[in-house]
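A short write-up of the structure that comes next.
Every protein chain but one is kept in place in this view of the complex.
What follows is chain A.
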Amino acid sequence: MSVFSRLGERRAGFLAHRAGVAGAVVLAVAALVSLLAPLFVPADALDVTRVTADAWQPPGAGHWLGTDHTGRSVALLMVQGTGTSLFVGLTAAVLSVGIGTLVGVVSGHFGGLLAGALLRVTDFFLVLPALVLAIALSTVLPRGLGTIILAIGLTSWPSTARMVRAQTLTIEARPFVERARALGGGHAHVIGRHVLPSVVPLVLVNATLAVASAIVAESTLAFLGLGDPTRISWGAMLHQAQLHGAVPQRAWWFLLPPGLAIVVVVLAFTLVGRALEAVVTPKR
């Protein structure tokens, strides 16, 4: 009962952050759109060989957001791209936060040579220019969604690892951990019962912020033409627009919507992350 009341308190705390609530609403809408995309988008509407509309149609009655260089509806492309962007953002963030948490907890808890080695690896990844590494990875590995996720995940974990390590060290210094050791608790007990529960709230906050940067990274890679050519994503739309001359055509309707959508979703994730941070951090 009291666990629920605590959750209730947290929910009330979150609801007090208006910006966070607005972000959450935006994300809910985006998630809904991506889940319902198959209902909106007829099977052959995005097939280049079957479209009937003319290329570069400005927004109008038939096409709310106009058409692209092949006559496909930009509005339907946007709907179709939502899922890809969110999926890549979420999985890449989970991967990066997962690696970061593992490295952080292990190096913070065990210390010694292992921690030294892990920290050097973390430093190495921290100083690597993430985008360059991601580009290198996606050129070497077969092109596809998996590669993009791997490239983003492998380059963005060091900051999480640093933060989790710092938090682990502060928890390990607390007397209740000493008490657990004196009770006979081993590594698994100390990590599982004391370290992880205190690290998880921070990690969750970090994950929402990581999703935002993963979405930006995905868009960047796709814009540079390193994305999955068979998938439609917002970054890939920008890539197409740039490739087929949306600017000389003055086809703003092909450039603005994906750009704005990226900004809005990233902002929404950031707002939610900040609000969560304010809720889970104990007040002083």
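Convention: a contact is a pair of C-beta atoms (placed from the backbone, for glycine too) under 8 Å apart; a residue touches a chain by one contact, two chains touch by 3 or more; residues count from 1.
Definition applied: contacts and distances are computed from a predicted model.
Between the names "AzlC family protein", "Alpha-ketoacid dehydrogenase subunit beta", "Peptide/nickel transport system ATP-binding protein" or "GDSL family lipase", the one given in UniProt for the chain missing from this structure view is "Peptide/nickel transport system ATP-binding protein".
Of the candidate positions A:Arg11, A:Arg179 or A:Arg250, contact with the hidden chain is made by A:Arg179. Touching the missing chain, out of A:His17, A:His109 or A:His194, is residue A:His194. By the touch criterion stated above, the residues of chain A touching the omitted chain are 2, 174-176, 178-186, 189, 193-194, 197-198.
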